[in-house]
Each structure stands twice: as structure tokens, then as C-alpha cells.
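The complex appears here minus one protein chain, its other protein chains still in place.
Letters A and B mark the chains in the order given here, with residues in each chain numbered from 1 onward.
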Amino acid sequence: MAKVPVQFTLNGEEKAEFVDAGATLIKVLRDKLGDTSPKGGCNQGTCGSCSVIIDGELRLSCLTLAETCNGADILTTGGLARDGVLHPLQRAFMDEFAAQCGFCTPGMIMAAKALLDSNPKPTREDVIDALSGNICRCTGYEPIIRAVLTAARSNSQNAA
Amino acid sequence: MPLALKTYPTLAEAGSALSDAGARYIGGGTLVVRAANEGDVSLSTFVRSTDPELSVIKVEGGRATIGASVAMSAVARHPDLSAIAKAARAVGGPAIRNMATVGGNLFAAAPYGDFAVALLALDATVHTTAGDLGIEEFLAGRDGRVVAGVSFAVPPAENFRFVKVSRVKPKGVAVLSIAAVIEADAGKVRSARIALGCMADRPIRARSAEKALAGATLREEDVAPAVAAIGEGVHPITDAIASAWYRAEVLPVHFRRLLLE
Partner (left out) sequence: MKLAKSYFADQRKDDLKELGQGLQRADVPGHVTGKTTYFADRHFPGTLYLKMVRSPHHHARIRKVDLSEAEKHPGVHRILTHKDIPHNLYTILILIQVGPEDEHVLAEDKVRWKGEAIVAVLADSERAANEAAAKVKIDYEVLPAVLDIESALAPDAPIVNEHHGQNFYMYDSGPSRKVRFGDVEKGFAEADHILEQTYFSSPIEQAPMETTGCIVVPEGNDRFTCYTNTQAMFFTLDNTSIILQMPGHKLHMVGGTVGGGFGGKVDVTVEPIAILAAKMTGRPVSFVYSRYEEMQISSPRAAEKIVLKDGVMKDGRIVARQVWGYTDAGAYSRHSPYGAQKGAAHYPGPYTIPNVWVDTWCVYTNRTPSSAMRGFGVTIADFALEVQMDKLARLIGMDPLEFRFINAYRDGDMKAHRQETTGAALIECMQEASRVANWPVAEKYLKMSSYGEA
């Protein structure tokens, strides 16, 4: 199978790999780079479990071809904690019981991060809209919405 | 045959590459990568162009030109396109809107393609490598033409109406979508263009309802003939979201609400 080179930054680290032509980003992240935080729940763009942030924008790694990411800056939930210190969103998801089976959690956290990066003080409606591409089947959405609002509050307190 | 991605600087070159067996144009990937992931083995080569012109939005003299590679989120946040932003926001969740393109939406089979429904009501012109054509003609064929962009007259916000009905709140796949551009003089409808999604395999115009609306005021008693005519000529799709019967039943309800909103 033809291999093509790809090079991008993943959670601040330079990565360079030869990957199968036409391979999706989720496959490269998980199978080549060992970052299994993006989950393949549907591989059709419906569930949001594979959400990652590419050059500041929320995207679905299951529908993104790895080759189109050359030179990109990619963030995943797997690289969100810095030196063992959790991101406020991770803290809030723990405190608010916003993760039950955990499968949708990395995608939820990426969608929430994309929101807070552009809108640090979201309303409840903003949060609901920002999570509208992410499906959860066991936790329930209320704890997740609460967690995002809690993280936003703790962020603004830290900034103050 | 293994998959491959071929990237070309111009759309014309990409267009030529599409004549190869198994080649399909890739915009944001939300349709074609999905197809590949789901095991569509008829697709073997993704073809794209990185021509920067494809990613440009221009609004001049009341007319908007949107490149085929422009994502829904870019349309939704463009200050000069606020009148039609809700149609772009109706597509997918935030991640999908960052990926799904205006060009791709024209090729989305029902129940997808909500923005194309809006473009049909806007009577957009579709710019292709084989020349320009009206959107209705384009949608009727939806053949191998490569889309460079679309253009349309930006309506005043109060003239553009749009609704996407989903069973999941706040966002879900469409039961149906309706877009309407309604021009009125002194409260009476001068002209109306109404487009429907999920009422066929692609967006369609509701011409009988358009005619019935001409000269009417947008009041309960006056819109009744248009509401009664909205289902003429529709062949709704049946899928996991809703049956054709259900879609046909609720279409007049949502159309009436859209007119009276």
C-alpha cells in the first residue's frame, strides 16, 4: 500500500510519519502515534467522539484525511494535561460527574475547549450549541453542560 | 484498490482528474470520507484543489459570491451574510460546520443538504468549470460538473425565512427543511421563492405554494391556500428519521408556522 509522508504538531510535539495514502487522521493518531484519546464511535461524522482541534478549529478526525493536515497544529484531549496538571475542563468533568463510560468524554472536552477558547463566558445555550455535534449515551447531558459552565467560571476566576 | 488523495493547484486540473475511475472530489470530507469509511468501494481516489479562490467570500453590490471550499462556519460568521446565517448554522454541529463546504452541500443527498435548500430559495447561480448555470438546473443534473462557487443576491434579513425541523434538540438530522425568500409591498406578497428539503432526494421548489402566496398577506386566513398547496408534487424520503408519510403530514404545519413567524 502506498505510503505518504505527513508532518504536523500534536499537542505541541513535532510528528513526522509515513502513513497509508487516504488514511484518516483518527487512524494515524491512534495506530501510528499512540494517541488513542480520539474515539471512533461512528466513523461517519455523527457522534463527535473523535473531535480534535486543528489550527484552532474543532474538527472530526474520522472524516479528516491525515495528508490534509501537513503543517497543522493538532490538539487532542490526550495532550490536554500539562506536566500532570489537569485542564480546568478535565477537573470540572471529574467534579461534576460528567463522564460515566468515558467514551464520549475526550470528544466532549475538545468541543468544550473549542467553545471556551473563543467564548470564555458562555451561556447555557452557548454550551448546548457547542456540544450539539457530540452524542453521549450514558452520562446524560446535564452533568456535561454543568461541567463546561463550571470550567468557564473557574477559568474566569483564574484570569481575574 | 487502495485509497489515494490527489491534490491540484487549480480546479481545472482537479476536474480532469475526476474522469479517472473511482475518483471523487473531496471538499470537507463529510460526504466522501464518510462513504469510504462505510465501505463504499466504488470510491478509490479523493481529488481536491487547493486554489485559494475556492475559499473566498465576496459580497459586492448586494451580491454574494461564495467559493466552493468555504465552510459553513465561515458563512455563518461573515458579517455581510448575517441575513442567511441561520441556514449555514443549521448544518451539523460545530465540527461539521468547520468542515462541510458550500460546494459539497450541493451534492448532499436528502436528508442532508440544508444549505442547498437555502441556495435554491435564493435562486443562486452555480459556477462550474463548465460554465454558470441556475441552481435548479444544477440540482436536477448534479452530474460530474466541478463547482467553483455560488453567487446570489443577498436578501434583506426580513425577506429570508428558514427552518430545519429535527427530532433531536438542539441539532439533529432533518425531518425537513424549508427556505423562503419572500418580497412584499405594503404587506402583500409580491414574489415568493420557496424551497424544500427532504421532499425529494434533492432540494425542490414549491411552485404551487409560491403562486398561491402571490398577493396574499402573511396572515392566518390569507396563507391557507399556500399552506394547502405546499405538498403538491412532493415525494418525501423515508429513512430512520421519519417516513415519507410523516414528512408529508408535518410539512404544511411547519410551512404555516414559518409564514406566520
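Everything below uses one rule, namely that a contact is a pair of C-beta atoms (placed from the backbone, for glycine too) under 8 Å apart; a residue touches a chain by one contact, two chains touch by 3 or more.
All of these numbers come straight from a predicted model, not from anything done at the bench.
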Message: Looking at the full complex, which residue from A:25, A:72, A:99 or A:115 touches the chain that isn't shown here?
response: A:99
Message: Please identify which residue in A:37, A:61, A:132 or A:150 touches the non-displayed chain.
response: A:37
- prompt: Of A:90, A:132 or A:150, which residue touches the hidden chain?
  reply: A:90
- line: Residues on chain B facing the left-out chain by the touch rule are 1-3, 38-39, 41, 240
Query: Can you name the residues of chain A that touch the chain not displayed here?
result: 1, 20, 30-31, 34-44, 46-47, 49, 76-78, 80-81, 86, 89-91, 93-95, 97, 99-106, 109, 135-138
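Keep in mind that, in the parts below, only the chains that are shown with their structure count from here on.
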- line: Rounded to the nearest Å, the gap between Cα centres of chain A and chain B is 28
Query: Which chain A residues qualify as touching chain B in the complex?
result: 1-2, 4, 20-24, 43-45, 48, 51, 57-60, 62-65, 67-68, 111, 114-115, 128-134
Chain A-touching residues of chain B, taken from the complex the two chains share: 2-5, 7, 26, 28-30, 33-34, 36-38, 46, 48, 73, 92-96, 98-99, 170-171
